[in-house]
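One structure, pasted below without further comment.
Every protein chain but one is kept in place in this view of the complex.
Moving on to chain A:
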Amino acid sequence: MISAALQRSKFSLNLQPFKRLYSNKQTVPQKTTHDEQIKEHRESGLTTPHPPKDVLTAEVISGAPETLQHRQVRIYKPTKNTMQSGTHNTHHWRVDFDILQGGGRWEHPLMGWSSSADHMQGTNVKFQSKEDAINFCEKQGWDYFVSKPRSPKFKTKQYAANYYHSPGKLRLAQTK
């Protein structure tokens, strides 16, 4: 079992090596020998297999339920709430689980509350950096996806811009 875990190849979408350039040809196999074409394509060397990573994942010894291994986590930097100007909750990287599809939640028939069978729904872990988060997920043996963080672009602003002259017709009638 341990060796199986060692062999486990980690999949991360953004680490996927992309070798093939976009081709103008029809890339979708058109005929019924579909499987063969897919196989042929895989063997053609145009796609690069993902090398397995050599980590002993915690799942092997931690005794965590095996179902956990079938779930994906996402690593992301929470975005700023557009309702407010503060940025407090946006400085860390967060790891949390994708929801359980099908029956993860239901409405309690008596009270109308929402019940859940998902023991990871309230769990999230915070990290200082993306690398820490990735490292943690790899150690746990979780499949992860890293979202690219977005922060506003810097653009200088001047109060004087309110009074700039624009040639030609009037484009902005100030209403303030």
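Note that in this section a residue touches a chain if its C-beta (ideal position, glycine included) is under 8 Å from a C-beta of that chain, and two chains touch if they have at least 3 such contacts; residues count from 1.
Keep in mind that, in the parts below, contacts and distances are computed from a predicted model.
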{"item": "From \"DNA primase\", \"NEDD8-conjugating enzyme UBC12\", \"NADH-quinone oxidoreductase\" or \"RBR-type E3 ubiquitin transferase\", the hidden chain's UniProt protein name", "value": "\"NADH-quinone oxidoreductase\""}
{"item": "Where the unshown chain meets chain A, residue by residue", "value": "11, 13-14, 16, 18, 20, 22, 24-32, 34-35, 38, 41-42, 47, 74, 76, 78-87, 98-107, 113-114, 143, 145, 147-148, 150-162, 166-169, 171-176"}
